[in-house]
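Left out: one protein chain. Kept in place: all the others.
Then we have chain A:
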Amino acid sequence: MIPASPDSPGGSLASDQEILQRAQDWREQGKGVALATVVETWGSAPRPTGSNLVIDEDGNFLGSVSGGCVEGAVVTEALDVISDGKPKMLEFGVADETAWRVGLSCGGTIRVYVEKLD
């Protein structure tokens, strides 16, 4: 279970506008920020391509890439991306060896691109 971010009372229902605006606000405040985007989906993925999750250097986040299943893992990876600046391509699905931990219960597979906001 992913704890709700104090910055996201709307949780995964935050609109795209709020999500991308929040990323901009955080960056303009001088925070390290990463942007995660669903770039590919197979099977019954819970969120469509183009869905965004934004993360700040303290682990606050807004948006969703899966409806709660893998956000925790994406946030962890995003913190690495913020510190080293290198983008990452993450893949999650039931075939994944970590399926029991962070897999998608719906049976789909998603690929998530995580990049730093410069």
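Note that a contact is a pair of C-beta atoms (placed from the backbone, for glycine too) under 8 Å apart; a residue touches a chain by one contact, two chains touch by 3 or more; residues count from 1.
As a working rule, contacts and distances are computed from a predicted model.
K.L.:
With one chain of the assembly withheld, which option in "Probable alginate O-acetylase", "GDSL-type esterase/lipase family protein", "Xanthine dehydrogenase accessory factor" or "AIM24 family protein" matches that chain's UniProt protein name?
P.N.:
So the chain that does not appear here would be "Xanthine dehydrogenase accessory factor", according to UniProt.
K.L.:
Can you name the residues of chain A that touch the chain not displayed here?
P.N.:
Residue positions of chain A that touch the missing chain: 13, 15-17, 20-21, 23-24, 27-28, 35, 37, 39-40, 47-51, 87, 89, 111, 113, 115-118.
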